[in-house]
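Shown here: the complex without one of its protein chains, the others still in place.
Letters A and B mark the chains in the order given here, with residues in each chain numbered from 1 onward.
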Amino acid sequence: MERAGIPTALLCNLVGIAQRVGAPRIVPTRGIPYPTGDPSLDRERERAYRRRLVEQALVAISTPVSEPTIFDSALTAQEA
Amino acid sequence: MRVVHYLNQFFAGLGGEDQAGTPPTLREEPIGPGRRLQALIGEHEIVATVFCGDDYAAGTPGAAEQILALARSAGAELIVAGPAFTSGRYGLACASVVAAAAREGLPALASMHPENPGIEEAGGAPVIESGATGREMAVSLERLAAATVKLAAGEPLGAAEGRVGKLPRRNVLVSESAAARAVELALARLGGDREATEIPLPSVEHITPAAPIADPGQALIAILTEGGLVPAGNPDRLESARATKWVRYEIAGLDSANAPDFQSVHGGFATTWANEDPNRMLPLDVARELEREGAIGRLHSEYFSTAGNGTPVASAKRFGIEWAAELHKANVAAVVLTAT
Partner (left out) sequence: MQRIVHDVRSVEFGEQTRFEGGHLCVARSEVTSLCSDPSLATVRASWVSPGESARIVGPLDAVEPRAKGRGSAGGVFPGFVAPALPGGAGATHVLRGSAVVVAGFLPRAQEAVIEMSGEAAALSPLAATHNLVIEFEPAPDAPWEEVEAALRRGALRLAAHLADAALDAEPDAIEELPGLAAPDPGGPPRAALVVNLQTQGAFKDVFVYGRSMAGALPTLIEPGELEDGAVVSGQYGHPGLKNPTYLHQNNPVIAALRARSDVALGALILCPEPVDQATKELVSAHAARLCRACGVDFAIVTKEGGGNADSDMALKMDMIEDLGMPAVGLFAEMSGPDGTGAPLVAPPARATAMVSTGNYDERIALERVERALGRERIALADADATAALELPTAVIYAALSPLGWGRLTCRELGQCA
């Protein structure tokens, strides 16, 4: 899709693989089974985390990049 | 040699996207760029052109074999496909056709840009480098013609002829044993040469990133997933592993991906969390919120889904090419893709 000119934010857990296959816009997630989730949080906090993740994705698709780039505003850090 | 040329609907002069469903068709003469190609390959005759719509060629199972059969019916002794430049479905079609020809022992070569996502479909068949766009047709045809003449003469095509994509690795008997070569290689490395090796490490694939969109608040954005999320009951039977297809469903008017309306059928991880709250796989709830607030201009009315579990790379590439084509048709500007 990137090659076709459609900027694509890839939300994934295995960041190393994404880099190796050359995905230009990578947003790290907290777990394979829940890319836009975190079951360790209560519903409200999880939804807030999900929103920030998608906002990060919007940053990624509106940022110029030249090589695999990770977009992560310390979202992967666990919250209190 | 009797050459048959493969073109897509656009270069055959039929039209654009509206003709992308055209089935394989035979015309017993060179068409469009084929005329210039004929002039360049001299004594070899382009006895026919087979053209086909990009959607049909890239999306219909058995299309490559159908195209090949038509070419053979015109007496093809050698097949030339393209140039496909960076056009994904066209590149995929050209690569599939030459791969099918190679499997049947028919000499064949394709032309496309090295970054065309379809390039790996060609398998062991040669792909010759073309420019990135149709503006470079003339120089691309010259290189393709030269390679065609060499192939017709039974000569191997390598980097010197503009060959791109995976070069096949072939067994060769050399004068030194592997053991002797290992000693030699070790001494070289000890002496400071850290590059020498007989087996290259896999290289990081290079993808030229798309330009960013200026403002997501003005853009049509799609949310897609590789996590196997489908409507409850999996109506179109998306496979849990080695998926052979992708599926698409309407989300217009939906504010959230609610259980029990959705489920994940991905076989590569425990789907309990995604099934509990499908927004953990397809973030529809927050995407709608962002759309309402103007942070996302508009959310695309569909989402696409497949299951990336044991999927051959070639299939995944094909899905990506097809998604790109569909998104282009719908004027989608950017994508948020969740992966597992």
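Here is the rule we use: a residue touches a chain if its C-beta (ideal position, glycine included) is under 8 Å from a C-beta of that chain, and two chains touch if they have at least 3 such contacts.
Computed from a prediction, not measured in an experiment: that's the story for all the values here.
Counting contacts over the entire complex, the absent chain touches B.
Within the complete assembly, B:Leu157 is the residue of B:Val80, B:Leu144, B:Leu157 or B:Ile321 that touches the hidden chain. Residue B:Gly124 is the one among B:Gly15, B:Gly75, B:Gly124 or B:Gly233 that touches the chain missing from this view. The chain that is not drawn here is touched, among residues B:Ala39, B:Leu167, B:Ala214 or B:Ala270, by B:Leu167.
Counting the whole complex, the residues of chain B in touch with the unshown chain are 102, 120, 123-124, 156-161, 163, 166-183, 185-190, 194-202.
The working rule: only the chains that are shown with their structure count from here on.
Across the complex, chain B meets chain A through its residues 86, 88, 115-117, 202, 204-216, 221, 225, 227, 268-274, 276-277, 279-283, 285-287, 289-290, 295-296, 320-321, 323-325, 327-328, 332-340. The touching residues of chain A, counted against chain B in their complex, run 1-13, 18-25, 29, 31-37, 39, 46-47, 50-51, 53-55, 57-58, 61-67.
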